[in-house]
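Every protein chain of the complex appears in place save one, which is left out.
Chains: A, B, C and D, in written order; residue numbering restarts at 1 for each.
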Amino acid sequence: SGGGNGQAQAPAGDTINIGVNFELSGDVATYGQANVQGIEMAAEEINAAGGVDGKQINLIKYDTKSDTAEATTLATKLMTQDKVVAVIGPATSGATKATLPVAGQNKIPVISPSATADDVTVDDKGVKEYAFRTCYSDSFQGTAAAEYAVKKFSAKKAVILRDSSNDYSKGLADAFRTTFTEGGGEIVSEDAYAKAADNFNAVMTKFKGQEFDVIYLPGYYTEAGKAIKQARDLGITQPILGGDGFDSPVLGEQAGAQLKDVYFTNHYSSEDQDPKVQEFITAFKAKHNTDPNAFNALGYDTMKFVADAVGRASEQTGEGVQKALAETKDFEGVTGTFSVDENHNAVKAVVFVGYDQGGALVSEKG
Amino acid sequence: MSTILEVTQLTRSFGGLTAVSNVDLTLEQGELVGLIGPNGAGKTTVFNLLTGVYPPSSGTIVFSSPGQTQSLGGKAPYAICRAGVGRTFQNIRLFKQLTVLENVMIAYQQNQRYPLATSFLRLPGFRRAEDEIREGARELLRVMHLDHVADELAVNLSYGGQRHLEIARALATRPTLLLLDEPAAGMNPTETAQLTELIRQIRHDFGLTVLLIEHDMSLVMQVCERIYVLDHGIVIASGTPDEVRANPRVIEAYLGEEVDHA
Amino acid sequence: MEQLAQQLVNGLALGSIYALIALGYTMVYGIIQLINFAHGDVYMVGAYVGYFCMVHLKLGFVESLVIAMAVCTVLGVVIERVAYKPLRKSTRIAVLITAIGVSLLLEYTMMFFVGADTRTYGVLPPFMEQSFQFGGVLVSMKQIIIVGISVLLMVVLQYIVRRTKIGKAMRAVSQDADAARLMGISVDNTISFTFAIGSALAGAAGVLVGVYYNAINPLMGLLPGLKAFVAAVFGGIGLIPGALLGGYFIGASETLVAGYWSSLYTDAVVFAILILVLVFKPTGLLGKNVREKV
Amino acid sequence: MLEIKDLGVSFGGITALKGISLSVNDGEIVTLIGANGAGKTTTLRTVSGLIKPRAGHVLVDGKDITRMSAQARVKRGLVQVPEGRRVFPQMSVLENLELGAHLRKDSKAVATDLDEVFTRFPRLADRRKQHAGTLSGGEQQMLAIGRALMSRPRILLLDEPSMGLAPLLVQEIFSIVSEINATGTTVLLVEQNANMALQIADRGYVLETGRIVLSGTAAELTSTDEVKRAYLGG
Partner (left out) sequence: MKNSLVRQALMLWLPLVATYVIVLLLVQANIIDAYMQVTLATICINIVLAASLNLITGFTGQFSLGHAGFMAIGAYSTALVSMRWDSVFGFLGGLLLGGVLAALVGFLIGLPTLRLRGDYIAIATLGMAEIIRILLQNFEFTNGAAGLSPVPQYMDWTWFFILTVGSVMLISNFIRSRQGRDAIAVREDEIAAESIGVNTTRSKVLAFAIGAFFGGIAGGMYASYFYVIKPEQFGFLKSVDILVIVVLGGLGSLSGSVIAAFLLAIISTLLQPFPGVRMILYALLLIIIMIFRPQGLLGNRELSLRLLPRFGRRREAAASGTEEA
């Protein structure tokens, strides 16, 4: 990726400027870049099909360097100098939150494909008018996972291993813990690793000395793949549960043959025979020579979601688009069909995707 | 005359090597005393012990300044300096990237203190104190014939200039005892003769007691009133220049036969 | 007890990797007093070269290891000649900033070509996936390979530095480059040689990590680079045995803290120990505290 | 044997050497005297290849070596004892001496030379395991000279070897220089101690602010008034 930028100015009136404000370098470039791959693919498709209302979409892409201050700076630039009608991104919750005051001041909506923290779209003062997202909130997934653990595995005891350096992981872990213990379960041990950790032998060795039914591992595939493999290598056999951060071919590549008895909450399953999903997977594979991950899919949906709103908007301004976004009903995306609720969250069904004890891909709707 | 420095049984070893061994040394107020001896005899080490660069392995150093007599052994170098002992270094150690004036000001200001708040906020006393420091430092530069290069960086001075600056900086701490480590090293005979005069003069003008290490016998024999001779860390002789010059042990260990012609 | 033994095995493997990287740090530091921030990124490049060899060229592990070491050797020398050599007479901090520049350059050039996402080494030859049980303690073949290769490389290195002429030349250059020239030593070649060896070790570490964790990405050098630096300082920077000691110490303390307390605090504890060590032994555990003679 | 032609050196804005020419014949001791900052050290460093001149040439045995690297010059037998000793401080005395023989392959002869250095400087023998950085100034000077001898120089460049030495040692160093010279080594000697230097030298040059202002045999120079006044303290 990382190719050209969409700054080429087409004649005014014929294009719709949309800001793409992502972590393309720095710590969390993985997620930013993945989102952008999806966004760019969707934009190309839309433009090839004639654009929105006959206008081409012009993406203006910036790199926040995974720095929240820079995210704010660039969002401001997009909104004030580049005259975009909407800004997609950043990928992470903190950075997204940092751009929201600017969004409010300039009345331009910010839509994040993957900012999952509960308070991205709402805070004590209520819903943030110009904040949207297309992913689940953390508590939604954590709760679903806890229910699944009890229902499917009759789990009574769980251990949690989370990523100490991101709030996504913390949010999922908190929700899981609450739901699981409320349902009578017990968290026997909990630990956290730092971002980019490689070595899980120590913590897994520690877990191994304990009695439990499931491991909840809310984190991203980048570390989860290693953690799963090291756990299985050490002879830990209990089921491992995770969230949509697992969704990437890299998870399987890292865990290799040890990807067994692993389940995670997700937006869709690549097994899903819905033509929309299959088309997306095929097209993505053709373009990037690898299977898409959740970030790709969410980026893709977000672009389409924004384009859809722009098409429906009464006027092509930030305010117009904001209204249209808020009114979205039954939008059919790759990551599920969703409507925007009063808290500006995308309400969609959860899918449990997993690899059973033989490593075969399974999925069930939640 | 009163005793200003009284060193008894001073010893320092490095690993297995005893660089300074049971040295006794006394300086009377106002004296100009030489410390000579072969290379590696332990002269610089004695200076380092006197100024706190190394703590002594054993022995005592008692220093009397007007109104106070104190033991210097184990004290930090800055405290010893504030007590009134100034020094120069064998291997010149100037603040190379600062100007000549700044070099001296920094030494001078140690006795011209004003509080931190004054510095931050430029309170009224600031300018006056600064002016005093600057003027005091300039005055010393004049004494050491360095006033014309006050604004040069120290590193750009000639070797001789740097040696002079070391002395000026030491004087700026207002010592009562001045330790000079090979002040004439790297100077040619003509320059050495001028330096000899200068040392006499500052001793007189500043009322100093001076202890001097030097290998240039023309300088030592001319200015020193008494001389200690060190060899292998031990004092092998002491006395007036003539006594020392005639001492066979000194001739054998240090001076060699031909010294008379030099 | 069993668990402790298991944790120590884990720590040994981890420590070997830190030690390998730390050696490069220490050698470069020893000779030109440069904290070579790009060193961790050379390790990253090594991991990618190994990836390319094993996954795309389908080469064996040993061949890949050798190729990665060779490529990193060249890379290290090129970096030194292009980016550091012009700064020989500048302040060390200027070179440090250049090193940071080189580090960013390697990271983002790599990211430009392969993307930010994690790559995996894929399926390894079956012999490498074996593991052995020693009375409840599980030791994997990969761990044995890592420790074995690391120790071998370190022994070779120690021999070079202690026993050969080039080793003595390295030490001479590190203490006084001009005087070394007057002995007939080619300072430039000696420095390049140091970078070559250090980088080769980093390259080896990169491949070993790729095999061990089966996951690499363009920013993977950052953290281990930092920890290796800590390891080097811990043992006494500039000292080869110090780097070893530091590497193993950090490996062990990380696994023990994670195993008996919480992974949350591994890094904090490592740094706290480091600071304590420095306070009581200001030149690192093996460093000699030579006060400058005045 | 060694010839310097119109050598010019500058550092940034400062011109240290303004076209210097001098020559040293086979088997001679030639001394270069001058005040602080005259450019003596700069001359030696340029000859040994540590500084690249702006203009001029350095010739050894008639061959132009101006572009040759420092280490290649050592190979040709041009060896410098630098100002300020420059021993390797964290290495032992022995290691320092061994480094002097870095380019030599004849390990037997190296061993004999090592013994010879130790006989010449017994104090170094006493301290062979000590780190050179902790030696006294005089000890370091002996080490620096010994180290240079280890490479069996044909032309020895000495920069103020007597600086900081005890009188006895000054005499000794000068007699060593004479001895070394007698065994066939050509010497270019830079000295502040002009008295002694002129005593052992065959010829001499006087350097003032980057220019050669006087030259002649040692005897001629010693009797010149200017030299007497400025450098001999007379």
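Heads up, the rule we're going with is that contacts are C-beta pairs under 8 Å (C-beta built on N, C-alpha and C of every residue); 3 or more make two chains touch, one makes a residue touch a chain.
None of the values given here were measured: they were computed from a predicted structure.
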Residue touching the undisplayed chain, where the options are A:27, A:223 or A:308: A:27
Among D:34, D:49, D:82 or D:100, residue touching the chain not depicted: D:49
Which residue of B:34, B:86 or B:183 touches the chain not shown here: B:86
Residues of subunit C in contact with the chain not shown: 29, 33, 35, 83, 85-91, 93-98, 100-105, 107-109, 111-112, 188, 226, 229-230, 233, 237, 264-265, 267-268, 271-272, 274-275, 278-279, 282-284, 292, 294
Absent-chain interface as seen on subunit A, which is shown: 1-5, 7, 24-27, 61-63, 65, 67-69, 72-74, 76-77, 79-81, 93-95, 97-98, 100-102, 105-106, 117, 119, 123, 163-167, 169-171, 194-195
Absent chain, residues of subunit B that touch it: 51-53, 76-78, 81-82, 86-87, 89, 93-99, 101-102, 105-107, 109-114, 116, 118-122, 126, 129-130, 133, 151, 153, 155-156, 169-170, 172-173
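Definition applied: only the chains that are shown with their structure count from here on.
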Separation of mean Cα positions, subunit D and subunit A [Å, integer]: 73
Residues of subunit A whose C-beta touches two or more other chains: none
Residues of subunit C engaged with two or more neighbouring chains: none
Contact set on subunit D toward subunit C in their complex: 48-50, 69-71, 74-75, 79-80, 82, 86-91, 95, 98-100, 102-103, 131, 133-134, 147-148, 151
For the subunit C and subunit A complex, residues of the former touching the latter: 3, 6-7, 10-11, 13-14, 108, 111-112, 115-120, 122-123, 131, 138, 140, 209, 212-215, 217, 219-220, 222-224, 254-260, 262-264, 266-267
Subunit D residues touching subunit B - in the complex, by the definition given at the top: 33, 35-37, 84, 123, 130, 134-139, 141, 160, 163-171, 192-195, 229-234
